[in-house]
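Complex shown without one protein chain; remaining protein chains in place.
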Amino acid sequence: MSIVAKFQIECFSCIDADGHAVAELPEFALDRDVLIELYRWMVLTRAFDERAITLQRTGRLGTYASSLGQEAVGVGLAHAMLAEDVLLPSFREHGAQLVRGVTAGEILQFWGGDERGSDFSGPRSDFPVSIPVASQAAHAVGAALAFKLSKAQRVAVAVLGDGATSKGDFYESLNIAGAWNLPVVFVVANNQWAISVPRADQTAAATLAQKAVAAGITGLQVDGNDVVVVRKAVSDALEQARNGSRPCLIEALTYRLSDHTTVDDASRYRDDEEVSAHWQAEPIARLRKHLIAVHGWTKEEESDLVELCAAEVDESADAYLAESPQPPETIFDYTYASLPQSLVKQRGELLALLKDADNGTEHEQ
Amino acid sequence: MSIVAKFQIECFSCIDADGHAVAELPEFALDRDVLIELYRWMVLTRAFDERAITLQRTGRLGTYASSLGQEAVGVGLAHAMLAEDVLLPSFREHGAQLVRGVTAGEILQFWGGDERGSDFSGPRSDFPVSIPVASQAAHAVGAALAFKLSKAQRVAVAVLGDGATSKGDFYESLNIAGAWNLPVVFVVANNQWAISVPRADQTAAATLAQKAVAAGITGLQVDGNDVVVVRKAVSDALEQARNGSRPCLIEALTYRLSDHTTVDDASRYRDDEEVSAHWQAEPIARLRKHLIAVHGWTKEEESDLVELCAAEVDESADAYLAESPQPPETIFDYTYASLPQSLVKQRGELLALLKDADNGTEHEQ
Amino acid sequence: MNSNPQSSGKELTMVEAINLALRHAMTEDETVILLGEDVGIDGGVFRVTDGLINDFGAERVRDTPLSEALIGGLPVGLSAMGFRPVAEIQFMGFIYPIIDQLVNHASRLRTRTRGRLSCPLVIRAPFGGGIGAPEHHSESMEALFAHIPGIRVVIPSSPAKAYGLLLASIRDPDPVVFLEPKRLYRSERESVFDNGDALPLDQAFVLRSGADVTLISWGAMLTETLAAADLLAQESVSAEVIDVASVKFLDFETILGSVRKTGRCVIIHEAPLTGGLGGEIAARIADEGLMHLLAPIARIAGWDVVMPLPRLESHYLPSPNRIVAAVRRAMDYC
Partner (left out) sequence: MNSNPQSSGKELTMVEAINLALRHAMTEDETVILLGEDVGIDGGVFRVTDGLINDFGAERVRDTPLSEALIGGLPVGLSAMGFRPVAEIQFMGFIYPIIDQLVNHASRLRTRTRGRLSCPLVIRAPFGGGIGAPEHHSESMEALFAHIPGIRVVIPSSPAKAYGLLLASIRDPDPVVFLEPKRLYRSERESVFDNGDALPLDQAFVLRSGADVTLISWGAMLTETLAAADLLAQESVSAEVIDVASVKFLDFETILGSVRKTGRCVIIHEAPLTGGLGGEIAARIADEGLMHLLAPIARIAGWDVVMPLPRLESHYLPSPNRIVAAVRRAMDYC
């Protein structure tokens, strides 16, 4: 018998649940302004989440997936990216989208059932939210191949859930990323649950980071509630991808503090105690503690920031609600670059129906 | 940073290319009769392969995938199985099928384009050859679940190629085998090529055995040209599966000495020298050397055995060629358990067509 | 939820009726195994499997990893080895990875082995629009499945039909794709007798008889179709309404019988027009019933566009008015 291969999975963290540094902090994390920026994005994300849920509960938004408790993953990874990189988000990475420059109003528009929400004004090459779990991993390797072929120094960053790691397309994507050395970073936001299925029932693998071993690429774990280590690990991975065209899988350990979505009731399948315990480790409080302890963050600064975020969210929500609807015939207009003959006819039929139904009154929305 | 998981992949061998034992041999391999039995199956498999290719070249068989050079994998694994276990073969495991009790005639019938070839008279629960690569892995975990649920002490054994390990369904199957602790053994016959794609281009993983790490199950390598170690490793894995319901992935390192199939021309994409080098390590010669050196295998015994195998293959080929064709209307008869009304009508149409076309003459085959 | 399968008729929603059928099947046949994402303790995202894990245990009601290709492929092995898996795909939008296994294995293991092995399995999935669901959750792609030889495709239109058709599907010796119109999951209640009686898998149901025109539909679109029939009655047009139910195989006798009587026919479905099953039905009528037609066969279907997000989905779905207009054209046809 001979040993032909050896692997180990390492787990990294910078700031623990009490706000204490547990490792040498990366340079950016010594900069008060940078930390406040990261903090602000997380607070804004949480404020946005709350508002979205209120809008849903009052019938003004569709089903919505909250990112409560996982803000450090999205914010940390997006903050590490360059503008020219491309994000391929799952449906729970509102923080990442906000940091990337998707407006809160656009995010609401998407979840409100309006396609225009994915016509981002900001990051024009970023992908829309991917609802079919893991399907965006394949797009990420495709985008990464485009960057490699055009010798652009760009990286594709796909964000996926723990459940997504059980899917065949996730694995096929990881495998080709390795086989072709593509500039892509996969971030697994392991929030311990895939709807009602706990992480332990998803796979017998001890870590999700070790899924990378199957593809021969680097895999590592980070404390996903620590925005500093997330930002650092993603930054390092981006650097490797950008300059060495080396793919990486980062498992960010976090926890879904909310229901799966607004139509889910998590109390059916998990205990309150488990959730309470995880509140102790959530990302915003810990960075606040760190800011207070190390950077003299004040009560006033805190309340100013909270107020500012609330105002920003108010504004976006108002703008979202004020948006006039798309004309019904637009359901035809983007199916193809130009309308095939048989769709011209169908579009005419729809317009005729609308005219019939509608004698000077507005169409229902 | 902390290390959260560690893995290593081990590679096993018993008898090297020169026929020397390189490790303590398992008990069965000390038994001359057992070794001769294994040897005979491999010789028979190779004789069968040759005949199949001749039949194809002379227009009496369809496209055929030879197992030349990989006989130890199929023979070793099937010999380790119990009758009540279930084999889920790829399209290249004729040796395994023969050992299981599928007749040479049935195998020819399948490759000759006749469905009856998969209605095995022998192992009634074994699956037919799977042409869509890796798709049988999913059936294997399904069968394994059946055995687990019914508390039968049976194991499902799926055989796949190196190319198959890049497929999503392979991975999803591995993953659920681990998550549910299913009694299943996956044997990867790594013959270094997937048609024209070499193993190195298939994945960046250093070994295919390490694909198991992603699923949290045991993965190991064996010398796939050493029938003794294949039989031993599969035997051990079956034991674990049967009694502990623990799945396992075994990568058997071998080499495809033939073209991919009878319609392939491997000289387009690989060098003769590579092939010649691998002839040095092929499984039959090495077991013969071992038999001669250790068990006094004689020239006469050898020529008797070769003759016997040739005769067996002759007989099967003759029987195959003598088989009368299925009646055309049987294309309807097994689509459903009983014929739906609209198929009754279509079947009638076919019979009418046959009657029209055919005035007392035999239908073309 | 009453777990006694002998209970008498109760007013149930379709979700409850399906649950009852599953319960009945699991009680009568130990080899029936449920599997899918969140079908266990959560009872499925629509609560279709609610409570079953308590009564039948986690061995028989199995949460799978998030692996649709596997949810398609594992039941092939499980059913070939003597079980009767009923697998749930959470939404039709995620069903596509199973097509590979349906086409290449489930539908043909019987014929490949000349009857030695077979796949008595059921794949259940909610489908269709009209509930304002997120992206990818509202499509109707039943035609993809109905084209595959070797399987059956069944779509219930009411709680009692769901109960009877699902029992039949589970007992059927061949693979069945059972598509549940999720708009009907809780929209109406119907009396369901838990007597274990299956409905036939080769019959269409005449929901309303009429003399002037035949309206043919299935699943949730029967709501619009029946509403159109009501509107037409006000105009003294008597519409016969047929629920196809078993979209594969079609009960073409019932359909043709009706068209023979009325001479006019409108087929209504939610799926996009092109390549939808309306084409199959119209083609058979145009072949076997041409001489009885007094007007062209009309199809009222979803447009050939990607299903819009909720804000505009009402403009995608066929409305009673569209159906009525098509019938009027048929009635006015020379």
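Order of writing sets the chain letters: A, B and C. Residues in each chain are counted from 1.
Keep this in mind: a residue touches a chain if its C-beta (ideal position, glycine included) is under 8 Å from a C-beta of that chain, and two chains touch if they have at least 3 such contacts.
Worth saying up front: this structure is predicted, and the values here are computed from it rather than measured.
Peer 1: What are the shown chains in contact with the chain that isn't displayed?
Peer 2: A, B, C
Peer 1: With respect to the chain omitted from the figure, which of A:Cys11, A:Leu44, A:Val99 or A:Ala156 is a touching residue?
Peer 2: Residue touching the absent chain, from the options given: A:Ala156.
Peer 1: With the full complex in mind, choose from B:Met1, B:Leu82, B:Ile195 or B:Ala293 the residue touching the hidden chain.
Peer 2: B:Ile195
Peer 1: Quick one: say which of A:Ala29, A:Leu98 or A:Ile176 touches the chain that got left out.
Peer 2: Per the contact definition at the top, the residue touching the missing chain is A:Ile176.
Peer 1: If I consider the whole complex, including the chain that's not displayed, which of C:Glu88, C:Glu135 or C:Glu180 touches that chain?
Peer 2: The one listed residue touching the chain not shown is C:Glu135.
Peer 1: For review purposes, identify every residue of subunit C that touches the missing chain, sorted by number.
Peer 2: Considering the whole complex, subunit C reaches the absent chain at 69, 93, 96-97, 99-100, 103-104, 107-108, 111-112, 135-136, 139, 141, 143-144, 146-147, 149-150, 248-250, 271-272, 274-288, 290-291, 293, 295-299, 304-306.
Peer 1: Of the residues in subunit B, which ones touch the absent chain?
Peer 2: Where subunit B meets the chain not shown: residues 62-63, 91, 110-115, 129, 131-134, 163-164, 166-168, 194-197, 201-203, 263-264, 268-269, 325-326, 328, 330-332, 335, 342-343, 346-347, 350, 353-354, 356-357, 363-365.
Peer 1: Please identify, in ascending order, the residues of subunit A that touch the omitted chain?
Peer 2: Those residues of subunit A that touch the unshown chain are 86, 88, 115-116, 118-120, 124-125, 127-128, 132, 135, 137-147, 149-150, 156, 168-169, 172-173, 175-176, 179-180, 334-337, 340-343.
Following the convention adopted for this analysis, only the chains that are shown with their structure count from here on.
Peer 1: Between subunit B and subunit C, what's the gap in Å when you average each chain's C-alpha atoms?
Peer 2: 40
Peer 1: Could you grab the centroid distance between subunit A and subunit C? Build each centroid from C-alpha atoms only and quote it in angstrom.
Peer 2: 35
Peer 1: Residues touching two or more other chains, restricted to subunit C: which are they?
Peer 2: Expected reply: 65, 67, 69-70, 97.
Peer 1: By the touch rule stated above, which residues of subunit A touch at least two different other chains?
Peer 2: 166-168, 201-203
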